[in-house]
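Just one protein chain is left out here, and the rest sit where they should.
And then chain A:
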C-alpha cells in the first residue's frame, strides 16, 4: 500500500494547523521581523490550500533558518546556504509536495549565491523566501551582502566598501519567473504575495524585508513603504521583462535612500517550470519518483539488461 494517501484536495485548512502543538519557544528577539514572516506564511497556507503534511519547508542557517522549527509542516533545517539544492531535489523526487525554501540574506545571497543563481535559472517550481534584514543576525551583526555601503560593523569597522547586492534584478536576470518584495511591517501584502508565490508554477523569489532590532539600527520597519501596484507613480507591466527590470532598479536604488518599494515586480506565467522541461525531454518520470518505491505493481528494471553490450 502506498505511504502517500494524504493529498486531500477539498478540505478547509486552518491557520492553526501550522502552529506546532507543542510549540518550542521561539528564540527570536522581541521585535524581530522574523515573526512577521512566520505569521504571513501561516496565513498564506489556507489560501494556497495545502496542509502541513503536503508541505516541505527547507531552511538554511541563521535566525531565519529557524523558521522550520516554528512552522508545523515537514521541515528540513539544512546547512548554511544550502536550502535550495536540498529543496530542489525533494521537489524533483516528489512534485506533489509544496516546496518552500527559506533563509537569510547572508544565507541566500552570500554563501548560497551560486545556488540562488542556478535555481532561478532552472526555474524550479518552488517558493524561495529570503529574510532580508541587511545583516548577519545569528552570528551577531556582521555586514551582509545587502548591508548598505558604508555600513559599520565589527567586520567592517571603517565602513563597508562594497555596494549591496541587488537581489531583485539578480533574480530576474538569473531566470526567476516570479519576483516580489514584501515586508514584515505589511502583513496583508506579505500574506498575499506568499500565497501567489506558492501558486506560481516556477521559481518564485520573495525578498522579504525584515527588521533586526538587535543588530541593525537602520531597520526598515520605521520607514514608510510604497506598494508599487497601488501607487500611480509606478505604472509598469509586471509581465514585461524590461519594464520589470527598470522598476526593480528603481526599487533597489531607492531602498538605500529610505524609500521602500514593495510588491510584485515580475511575473512570467509562460515559461515552463524545470520539471515540465525535464519531462518534455524525457528526463523525468510523469509520476513522482518517490511514490514508485511503494507501488507494488511497478516493474523494476535491472542492470542485467544492460550487460549485453559488455558481452
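The working rule: contacts are C-beta pairs under 8 Å (C-beta built on N, C-alpha and C of every residue); 3 or more make two chains touch, one makes a residue touch a chain; residues count from 1.
Here, contacts and distances are computed from a predicted model.
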item	value
Name under which UniProt lists the unshown chain, selected from "2-oxoglutarate synthase subunit KorA", "Fe-S-cluster-containing dehydrogenase component", "ABC transporter permease" or "Cation:proton antiporter subunit C"	"2-oxoglutarate synthase subunit KorA"
Contact with the hidden chain (one of A:69, A:127 or A:182)	A:69
Omitted-chain contact residue, chosen from A:37, A:63, A:92 or A:228	A:92
Residue of A:82, A:151 or A:205 touching the missing chain in the full complex	A:82
Chain A residues that touch the omitted chain in the full complex	1, 3-8, 20-22, 24, 52-54, 56, 58, 61, 66, 68-69, 72-79, 82, 84-94, 96-97, 114-115, 117-118, 278, 282-285, 289-293, 298, 300-304, 306-307, 310-311
